[in-house]
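Got a structure here, written out as structure tokens. Questions coming.
Only one protein chain is missing; all other protein chains are in place.
Entry: chain A
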């Protein structure tokens, strides 16, 4: 400290050269304005485009100008740093534009048909010239299909994760882990085709007088195939986070392993598991492709998922999008808004739950 203070008392020998030379603060905005002006001059002078091209060309010129100026004043490394920083910021702006546009279109167009009629009526007997009609049958379908899929996958997924974490050893457990990972990447339409080939075309004729029948249950099966790997992976990660002393404590008290898992390990990991399940539900609720192939997509209300065609919200959006009626786009957007709201509520609840989870922190 003494040497420092003694330094300070001395008159500064060459204080300017201790710091590298830097671009003045006004340089970046100045370059930006110059780049935009130059771009406007080029674009309108040559008559090759409009304001969008001016901005794009201006951004490119700004990057080049910034690099050149910084290279001259601050040196090559600082110039690279500035240019990459500008690129990263512009990547952010570039990506925010379409995403904001999606959200804005969704809300503004979706609000047009957001009335009680939409949630309380179906599309039964709604012709191309009828402005009303709703998505009641589709909401019912989504809830039932996702509900059945959850009933199938949650026990199966939990047991599978327990096997991988607690019991599995050697190559077999590794193979299961590996194929759960691989299964995560199965396209939704392939799972739809699988259920079509397996359930609709081969199994369902047995109890439907030899005719293949679409049903909500088939859609639930396809959703289950899609949800299973996500649930297994998230549960597996949560089970691995359970501290070993908890298990050892239970063993020391003479509790058998299966009971330790059910009474100690699972309750500890429960909040994380619920989060994973909710996220996978959110993903399954938005799937269109499998439902399109195997649920049939009727226009009337059908509470029975095991018989006759059923619709779902995402399928409803797709059908209305392809419909020729001039009222159909409004219905499609409102249904899309409903679907997104459903998915987002589930996702937000899951994330908030994950924040309160003490294990994963």
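Please note the rule applied: a contact is a pair of C-beta atoms (placed from the backbone, for glycine too) under 8 Å apart; a residue touches a chain by one contact, two chains touch by 3 or more; residues count from 1.
The definition used in the following text is that contacts and distances are computed from a predicted model.
Peer 1: Suppose you had to identify the omitted chain by its UniProt name; would it be "Monosaccharide ABC transporter membrane protein, CUT2 family", "Phosphate transport system permease protein", "Xanthine dehydrogenase family protein molybdopterin-binding subunit" or "Bifunctional protein PyrR"?
Peer 2: "Phosphate transport system permease protein"
Peer 1: Pick out which of A:57, A:126 or A:196 touches the chain that's been left out of the picture.
Peer 2: Among A:57, A:126 or A:196, only A:196 touches the chain that is not shown.
Peer 1: Going by the contact rule already stated, which one of A:55, A:143, A:173 or A:353 would touch the omitted chain in the full complex?
Peer 2: Touches the omitted chain: A:173.
Peer 1: Can you work out which residue in A:30, A:55, A:78 or A:114 touches the chain that's missing from view?
Peer 2: Spelled out, the listed residue whose C-beta touches the missing chain is A:78.
Peer 1: Mind listing the chain A residues that contact the chain we can't see here?
Peer 2: Contacting residues on chain A, toward the hidden partner: 48-49, 53, 77-78, 80-81, 84-85, 87-92, 94-95, 98-99, 101-102, 105-106, 109, 155-160, 162-169, 173, 175-176, 178-191, 193-194, 196-198, 201-202, 225, 228-229, 232, 240, 244, 247-248, 250-251, 253-259, 261, 263, 279, 282-283, 285-289, 292-293, 314, 317-318, 321, 329, 332-333, 336, 339-340, 343-344, 347-348, 351.
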